[in-house]
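On to subunit A.
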Amino acid sequence: MKRDTQAVLLAAGCGLALAVLALGPFGGGLGPLLLALSCWVALLQGCVAVAATCDLVKARWIGPIRSRLLAPTPLLLLSAPLFLLFWPQLQHYPWSAGGGRYLHPEFFMLRNLAALLLTAVVALAYAAAASRKQLLAVVYLLLFVVCQSLIAFDWIMSLEYPWYSSMLGFYFITEALYAGLAVACLLFWRRLRAADPADAQARERLRDLTSLIFGFCILWGGLFFAQYLLIWYGNLPEETGFILRRTGTAPYRQMAWLMLGCTFMIPFLGLLSARVKSSPAAAAGISLVILGGLLLERLLYILPVLTLAPLATLAQFFLLGAPVLFAWRRRAAGGAGES
Partner candidate 1 sequence: MARLLLNLGIIGYFGLFLLAAVALGGYWTGDRQQPQQPIAFPHTVHAGTLQLACEFCHRYAKQSRRAGVPSLTRCMSCHQTLAAEREEIKKLTRIFEAGQPLHWNRVYRLPDFIYFSHKRHVRGGVPCAACHGDVARMKTVRQVRSLEMGWCLACHRDLGAPTDCTTCHN
Partner candidate 2 sequence: MERRDFLQLLGLFSGAAMLPGCSENRSAGKLVSYLVPPDEGVLPGAALYLPSTCGECPAGCGLTVRVSEGRAVKLEGRAGHPVNDGGLCMRGQAALWRLYHPERLRNPLRRDGAGQFQPLSWDEALTLVVEELEQARQEGRANLLLSGRTTGTLTELQQHFCRQLGVEPLPQFEIFSHAALRKAYGILFGQAELPHYRIDQADLLLSIGADLLETFVSPVGYARQFSRAIKQDGFQWLHAEPHYSLTGANATERLVLNPGSEAALLSFLLLRIESSGQEGRLPRQLLRALPAVSAGQAARLTGLAEERLERLAKQLLLAERPLLIAGGIATGQPNGLQTALLAGLLQQQLGMIGSRIEFARAENYAAVGSLHDLQRLAERLEQDRVGVLLVCAADPLARAPAALDLPGKFKRAGLRVGLCDLFDDSARQFDLLLPLSHPLESWGDAVPRKGVLSLLKPALDPLHDSRSAGEVWLELLRRSAKPAESASYQEYLFDVWHRRLDERQLQQFAEQGYLSLPVAAVPLRLQAERAAGQLAGAETAVAAPWSLVLAPSIRSFDGRSGSLPLLSELPDPLSTVSYGRWLAMAPAAAQALQLEDRDLVRVAAGDWSADLPVRLQPGLAASVLMIQGDLLPEASLPIDPRSGELVRVLDGVRLEKLGSAAQLAILAGSSSQHGRGLIPDPAHHAEIPPEQSRFYRAHPHKEYRWAMTVDLELCIGCAACAAACYVENNVPVVGRRDHLRGREMSWLRIEPFYDQAGRAGFLPMLCQHCHNAPCEPVCPVYAAYHNPEGLNVQVYQRCVGTRYCSNNCPYKVRRFNWWQPQWQAPLEQMRNPDLAARDRGVMEKCTFCVQRIRRARDRARDEERPIRDGEVVTACGQSCPTGAIRFGNLLDEQSAVYRLARSERAYRVFAELGTEPSVYYLRKG
């Protein structure tokens, strides 16, 4: 119990601090907050989504780490109030001048708030549920899809208004799951360190997980290529601008390549070999790389449009990250005995 209160306090504290910081003079505008929130929400929702999917298809590999994976779910509740901090900073969006009926400030805030809240609540319910898991899982996944699509289209894509790519929602959903799997892989690694190393069954399951990650790596690559190819081929000025801004000039180009390497090439080449697939350490390493890559990509979305003051960004990112990490280590420590 004591630990739980700790966690709650920590979460609340961090949230408050973040709010103060974001609203304060050193908030650095919308950028840092957008980055932190979009990343962590995607990560958490992704984890839950992975768990939910596994429940639905009765995948066995999730067993040992399911509870850990779901540990930080309550933090999703933070996302809604933190999202409110967007409100005073909407003018950073190019459409704030006039984005028509859909990109209308109030509507924007309302629909996103609603989506975040609902998702968080259902996620909690699902994480806690003992019975009717299946139904909750389905409901959660539907909400997850909506929520991630909104994050994609509303938070990120509208930074580039009027540019649009209809795939982006799908893309973000994939990335959230991808991230979730990576996290799962990390947890596996911790678990295998904790448990007896010659746990053949656990290794077997790790192989399943890594193959899944491998699959998602290819899927992500495919989606990325699909979007790039179409914009490259169509060569419509209203679209090409988006890519050119992110690959045309000095810092961004290198970032883009790095991102591509981290999210696709390294995992792909790495996971080709069966040995890497079944070694916890290597898999964990690759998972870290993947997470890094995904973070880089978010940066690439935001950086050309909004300024990211380094300090503020780091601060906000970790203020939000701290409780999540805490939740995991707590579970790990606390749950060493369980299962």
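Note that in this section a residue touches a chain if its C-beta (ideal position, glycine included) is under 8 Å from a C-beta of that chain, and two chains touch if they have at least 3 such contacts; residues count from 1.
Candidate selection criterion: all candidates are chains of the complex that A comes from, given by their letters.
Predicted model, so just to flag it, every value in this text is computed and none were measured.
Subunit A shares a touch in this complex with candidate 2, selected from 1 or 2. Those residues of subunit A that touch candidate 2 in the shared complex are 231-233, 235-238, 240-241, 243-244.
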